[in-house]
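The structure under discussion is supplied below as structure tokens; questions concerning it will follow.
Here the complex is missing one protein chain, while the rest keep their positions.
This part shows chain A:
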Amino acid sequence: MTPQAQKAIRDDLITSDKREINAIAMEVFSNRMLSITESMAIQMMRSSFSTQIKERRDFSVGIFDARGNLIAQGTHIPLHLGSLLGATEALLERYDVANMVEGDAFICNDPYLAGGTHLPDIAVITPVFIEGRLMAFAANIGHHSDIGGSVPGSISAKSRSIFEEGLRIPIIRIARAGVLDEDLLNLISTNSRLSEERRLDIQVQIAVNNRGGEETRALFTRMGLDAAQTAIEDVLFYTSERLRRRIELLPAGSFSFTTWLDDDGSGSDPLPLVATVSPRGDALHVDFDGTGPQAQGALNVPRNALRATVYYCIKALLDPELMANSGMFEPLVISAPKGSIANPNFPAACGARSITCQKLAGAVFGAFREILTVDRLVASSNDLLPTISFSASKPDGGLYHYGETIGGGSGARHDGDGMDAIHVHVTNSLNLPVEALESEFPFLCDEYSLVVDSGGAGRQRGGLGIARQIRALHDGTIVSVRSDSYIHGAEGIAGGATGGLSTLTRNPSSDRQESLPLKVSYMVIGEGETVRIHTPGGGGFGLPSERSIEDIARDLRDGIISRPAAERDYGSEKIEAALNLL
């Protein structure tokens, strides 16, 4: 355990005073706050230009109290849990609230200076005044399409430092007393390849906060400021109390699990990602000591992306209904060694943090294996965010660009097989339908299917990964792929087998077939050439020998497992019996 973690844990063990809450007023207040964040979220989604905000809902909105406690947050992406915290902390550190006035708004994105998680995520924070008194902050953060840097979209796994990833914005005032700082807006938007879009989206963000601020002001005024303050304290206390109850049920001790990043994008050896969870009374420490060194590329996870990853894990593992507010963060202590991929030193690049976040989430899930009751256990999943992108020149000289992230199998649970073909952990993005892909881009999708035999064998089988095969229709098509898990697959539980691995193949089933590494940049392919990616399957649960004959028969009938793989995993005797059922 790192020294700062030990200290933090000691501090945290001083349990807060118990508090009598007004249960009814608090529940009504929570609903009212969620109504405000929902209305902010709707406005943000409807008005924004960035595809990531509009279509993939890669944004979040929230309301903080005057001290910087998160009261309510609206988000569709777990990686955004607590993503607004860093910005608000930076604001309160840098600026004196006494100097803020109504109509001010602040902006930031930097992971090192302003609690960001990567540069395309820009946050705007707006203080909310009632009768001249600072009562709250409205905040939102959204993934902008481009913020400059070495590549379009600003994210390249190959970036060597944050200076290659785009414009860094420390926490800074963008509007003063209701007047937008046009010069600053101009500077920021000029640094984006899509500057008009930036200019508009930032104004949308300011407008969203104004709306949230107005509604908060109306609510607090209607309730009375004292009642509002009491309800805030109740809801924060209740949330932390609720999580503490869950933590108290866990056995004391330290429990570790290791997942692997098979390379860091710069040809490194496999990198261990180690999570150790230590329940101590009603507090919980999550430490990443033993995790490998920071990457030369952009796979590093800055502090707030790590926090979001851990918050996601805790919510998923201990209490999925837990409200996302500062109360939830209170019983948790998070630490990672300086200079590791989970706590990189400035100016390490971190644009492509998501893959690492997924692996870290997998490590935290793994560390909980020994301490959760069986009904909450899940074998490891495709803890990845495989990204493929294809681009080609248009006849008129422009550029087509198609990119998406691909799901995989999830881990088996004690009472059921894993889910096939889904996004796990910190993301949950829609695919691009094949018919939409082929309508918009000069590519053909030859196949979009489940990967047979990719589910880890077990009493309950892991879910299957996805196969996607794309054919280029033009010469000079440029392919980039960012994936992992070609050495280490998803581990099973209680004797369950490991799930299938990632593969990437050029021109499969032809005499030009070629196996590719799982991180490819700017590979040029010609007309008629194909690229096929397989994403990993999930791990199994329980010994394969305990799988029922009926389940094996069904898998064989459905072609989910091939006969040779079935015989290898379950034995020829069982296969005979299963085949007799068909």
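In the analysis below, a residue touches a chain if its C-beta (ideal position, glycine included) is under 8 Å from a C-beta of that chain, and two chains touch if they have at least 3 such contacts; residues count from 1.
In this text, contacts and distances are computed from a predicted model.
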{"item": "Name of the absent chain as recorded in UniProt (options \"Sarcosine oxidase subunit delta\", \"ABC transporter substrate-binding protein\", \"Predicted Zn-dependent peptidase\" or \"N-methylhydantoinase A\")", "value": "\"N-methylhydantoinase A\""}
{"item": "Among A:Glu93, A:Asp558 or A:Glu576, residue touching the chain not depicted", "value": "A:Asp558"}
{"item": "Option touching the unshown chain, where A:Asp96, A:Asp375, A:Asp396 or A:Asp511 are the choices", "value": "A:Asp375"}
{"item": "Residues from chain A at the interface with the omitted partner, ascending", "value": "21, 23-24, 26-28, 31-32, 34-35, 38-39, 42, 46-47, 54-55, 76, 78, 200, 204, 238, 241-242, 245, 312, 315-316, 320, 375-376, 378, 406-407, 410, 413, 416, 419-424, 428-431, 433-436, 438-439, 444-450, 466, 469, 557-560"}
